[in-house]
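For this view, one protein chain was removed and the others were kept in their places.
Then we have chain A:
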Amino acid sequence: MIGGLFIYNHKGEVLISRVYRDDIGRNAVDAFRVNVIHARQQVRSPVTNIARTSFFHVKRSNIWLAAVTKQNVNAAMVFEFLYKMCDVMTAYFGKISEENIKNNFVLIYELLDEILDFGYPQNSETGALKTFITQTGIKSQHHSKEEQSQITSQVTGQIGWRREGIKYRRNELFLDVLESVNLLMSPQGQVLSAHVSGRVVMKSYLSGMPECKFGMNDKIVIDKQGKGGASEEAAGKSGGGGGKQSIAIDDCTFHQCVRLSKFDAERSISFIPPDGECELMRYRTTKDIILPFRVIPLVREVGRTKLEVKVVIKSNFKPSLLAQKIEVRIPTPLNTSGVQVICMKGKAKYKASENAIVWKIKRMAGMKESQISAEIELLPTNDKKKWARPPISMNFEVPFAPSGLKVRYLKVFEPKLNYSDHDVIKWVRYIGRSGIYETRC
């Protein structure tokens, strides 16, 4: 199991050091600094073995988090834990920075004592932790007996992510379908790979212990219902009526509140949500993706000292919708001396420090086309190696789900309190963003 956990600043100074196992000595702290943080070359692996001691590290801005062990630990678990540790810290004091860590080091030690015992991760749900580990350090002493046992049963319990007795005057929930669409396209316009990785983020302000059921236009469910006939529930029908097409989900993963065995058996998504925000599910699709933009590059080398670049972008969605925050990044060679750009729409600038022409458009409606052309002057070099031509990348945001996913229903039942599904105010929003959206040129 994890033998110790260290946090360093960018210089390699230790900010936090907590050792859980006897086999990890103080010299481990220095070994990591010398061999990884101060190493001259780029990090070649997130796992490093130095003198039979293994170091796992992740970096958040310029802060290094390293877990150390001498045993054959579950490596995936260690990384998951490090990410979780970052989440917990962020939830407590915001951005992970040297300043914040120093300011909260007592709190961090307290957290580390709680969420890692003898190197075994324990309950790390922020919601639960916040009930008894507080920044003031005082609250914990004034719990009544009932409160104490409530805390402990929540921390260890079956539903560790929610406490009993939550009350809201207005029961409300927000669903965000956030997708990032990834594309790799050849210069000839052939899709080399494309996939959507999506997340359903739920913000709920519901009283009591609400049972929720979530439905979407999952092909498997729709097909099953189609066979099952009209006997299906009403929500199913209305959803089916709204958008006939269904989508094939390659794979999905759920927040720990979702009953996985039920999903496996009936493909229904039922759960008691944590209070506040949670990422309910993640999914991935690869079929019938709506690619919101098409990038058509044209690069011509004119002699040894000049490049001509022309890039056309075409939007490919309903004309009534608007894409936002569009940015096209056209890489330029390292020996660029000057650039002239002409674009029809938006603003374009050559950024020498980034070796790229950045073309920004604020808004663009569907089924439109725009174009940029640039002349790049090059300094003559005697470098034999050809320019690697990195791909043209693109960023954007569109108000629909490129995978085609639709939320069909989210039903809420609270058997003990007297509010029904109809009383809950529900909001659904779709946002499609670019992930790694690249076209080779």
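Note that in this section contacts are C-beta pairs under 8 Å (C-beta built on N, C-alpha and C of every residue); 3 or more make two chains touch, one makes a residue touch a chain; residues count from 1.
As a convention for this text, contacts and distances are computed from a predicted model.
Selecting from "Exportin-2", "Palmitoyltransferase", "Glutaredoxin domain-containing protein" or "AP complex subunit beta", the unshown chain of this assembly corresponds to "AP complex subunit beta" (UniProt protein name). Only one of A:218, A:414 or A:438 touches the chain withheld from this view, namely A:438. The omitted chain makes contact with just one of the residues A:156, A:316 or A:420: A:156.
The chain omitted from view is touched by exactly one of A:251, A:288 or A:377, namely A:251. Among the residues A:39, A:91 or A:192, only A:192 touches the chain that is left out of the figure. Chain A residues in contact with the hidden partner, per the touch definition given at the top, are 1, 13-17, 19-23, 26, 29, 42-47, 49, 52, 54, 56-58, 69-77, 79-83, 99, 102-106, 109-110, 113, 117-118, 120-125, 132, 137-138, 140-141, 143, 145, 148-149, 151-153, 155-158, 160, 184, 186, 192-193, 195, 197, 250-256, 259-261, 263-264, 279, 281-282, 284, 384-386, 388-391, 393, 436, 438, 440.
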